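As you look at this complex, bear in mind that one protein chain is not there, while each of the others sits in place.
On to subunit A.
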Amino acid sequence: MSTLKEILTRRPVAATIRLTVPAGGARPAPPVGPALGQYRLNLMAFCKDFNARTQKYKPDTPMAVVITAFKDNTFEFTVRSPSVTWYLKKAAGLEKGSGRPGHVTASSLTLKHVYEIAKVKQQDPYCQYMPLESICKSIIGTANSMGIKVQKEFD
């Protein structure tokens, strides 16, 4: 739902760049350097901006960034928190999910973990208007597909 003014003044887009950068750890080096360098974007500005905006996350969590580079060498970017699977693996202390989800349980988590993950996810620009309960349900669904059991409390 863009306003008419926004549509008229929209800058021409040169490219869409996707990256994974650790929170607070953007440096003008690979992976950021080559990816942005080829579109002549200001690396320092992106790194500083990204680091400042990801201060609220734990350092070195891999954030997914989508950068829209415009033809006049300016850019905008949105930052998303890491995928739910990453959070689940971290919370459960796993390297990979279970090989046979549904049959073999790799690990188990409590509802408290799910609630904490849902709170972080709600800060994402895409999930802000979703009720916390539905975010939790989708996290439980992902956990089931990875072979992670969700219990009410640890026994």
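Basically, a residue touches a chain if its C-beta (ideal position, glycine included) is under 8 Å from a C-beta of that chain, and two chains touch if they have at least 3 such contacts; residues count from 1.
We adopt the following convention: contacts and distances are computed from a predicted model.
Chemist: Considering only the chain that is not displayed, what protein name does its UniProt record carry among "Peroxin-7", "Smith-Magenis syndrome chromosome region, candidate 8a", "Cell cycle checkpoint protein RAD1" or "ETFB lysine methyltransferase"?
Modeler: Options "Peroxin-7", "Smith-Magenis syndrome chromosome region, candidate 8a", "Cell cycle checkpoint protein RAD1" or "ETFB lysine methyltransferase" considered; the missing chain's recorded name is "ETFB lysine methyltransferase".
Chemist: Out of A:A35, A:L88 or A:L109, point to the residue that touches the absent chain in the complete complex.
Modeler: Touches the omitted chain: A:A35.
Chemist: Which candidate, A:I17, A:V84 or A:I135, sits in contact with the chain we can't see?
Modeler: A:I17
Chemist: Identify the residues of subunit A touching the omitted chain, counting contacts across the whole complex.
Modeler: The missing chain touches subunit A at positions 12-20, 22, 24-25, 27-45, 47-48, 51-53, 55, 59-60, 64, 73, 83.
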